[in-house]
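One protein chain is absent from this view; the other protein chains keep their places.
What follows is subunit A.
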């Protein structure tokens, strides 16, 4: 009898244990039905990347960021580096069309050159993502900065800094043929139209060249020592603008606003040193992540190339003395490459 009771207890205990363990053992994991097609749609696909040139913070940052996101899924990356040569770029795009990568990531040197080619690429079934500098053709996606907004925000800051001062400002443009420069200038004009009291004493193109920007700014400052602000179009060039302001002993008196990719040495450090008063950053790592996200979405959607079109304009990070010290305002290229 005793034995029977003990046996019953053991059985009961065992049953209880089994009852607890049962769901885990008996039922198998639930299959997520979408991840496998997602992986399949990415594996072995080729993404071709045609920047205007490698070797500068923006294009290196985009490349590193996209690669980090996509290579683990078996996506192959190909770079065609035209090294600032528009013709070489057009040839690269043309030859890519016949090689049929799944996606082309294109950084346009101007509005027109690639436009027809990109349309052809999408007709051939290649997704085209245009980055930071768009063309006249609207492709599956645009990821990048809104230059008009950059021009407007930079100019607004300069106009504000000029209140109660001479109201004389200077504009240091990039290269005349570049869309980014022309769009930014439009933004500047938009704001100036609302502020007739502001006088533009100089509006010249420095060709994205720091030495030229410095030379122009020096001359302008000598003619107008009471200048109250400068709108620059790119921080890599405006390092020269800032050097001229510093040499004239006007740091802090002349408000220097510019924009760039937010790389630490080129942006935060220079804001900290007082060279720039405002640097609008289009945060390259975020842009890269958005590009990678768009590629994932397009490839997994199975949509016909060119059948859907959308834009992702970058939310700008204004870098000023307040946040230049923070870890998050800027990024390091070396970290992104890790």
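List of remarks:
Just so we're on the same page, a residue touches a chain if its C-beta (ideal position, glycine included) is under 8 Å from a C-beta of that chain, and two chains touch if they have at least 3 such contacts; residues count from 1.
Rule of thumb we're sticking to: contacts and distances are computed from a predicted model.
Taken from the listed names "Aspartyl/glutamyl-tRNA(Asn/Gln) amidotransferase subunit C", "CXXX repeat peptide modification system protein", "Electron transfer flavoprotein subunit beta" or "ABC transporter permease", the protein name that UniProt assigns to the chain not shown is "ABC transporter permease". Residue A:243 is the one among A:136, A:243 or A:289 that touches the chain missing from this view. Residue A:204 is the one among A:86, A:204 or A:251 that touches the chain missing from this view. On the side of subunit A, touch with the chain left out of the figure occurs at residues 53, 55-57, 60, 83-84, 176, 201-205, 207, 209-211, 214-216, 218-220, 222-223, 236, 239-240, 243, 246-247, 265-266, 269, 333.
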